[in-house]
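Read through the structure below, which is laid out as structure tokens, and then see the notes.
Only one protein chain is missing; all other protein chains are in place.
After this line comes chain A, so read on.
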């Protein structure tokens, strides 16, 4: 049992609070140039993800990695979530997991 290295649920709004820490988020891929991916967060802001291979455009991808700056993440693990995903629920989950119910997650 090891809870020393949690990945925080973030959206674009929460990302700046966790720079340098391990985060997880779901983004919609817009563009992919080499290792740099331009994507849209669940709260409709632009994010950059480094280290993603070629993923199908407009798919939802979950990225787990270290937050590098206010709007970029260095991906360590990524999972293709397909073409449909409920961004609204995920966004609200991010807010709850960092707000009132932090203790269940971090």
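Basically, a residue touches a chain if its C-beta (ideal position, glycine included) is under 8 Å from a C-beta of that chain, and two chains touch if they have at least 3 such contacts; residues count from 1.
Here, contacts and distances are computed from a predicted model.
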item: Complex member absent from the view - protein name from UniProt, among "Urease accessory protein UreF", "Prefoldin subunit 5", "Replication protein A 32 kDa subunit A" or "TFIID subunit TAF5 NTD2 domain-containing protein"; value: "Replication protein A 32 kDa subunit A"
item: Residues in chain A touching the chain absent from view; value: 1-4, 6-7, 9, 24, 60, 62, 64, 77, 79, 81-82, 85-86, 89-90, 92-93, 95-97, 99-101, 103-106
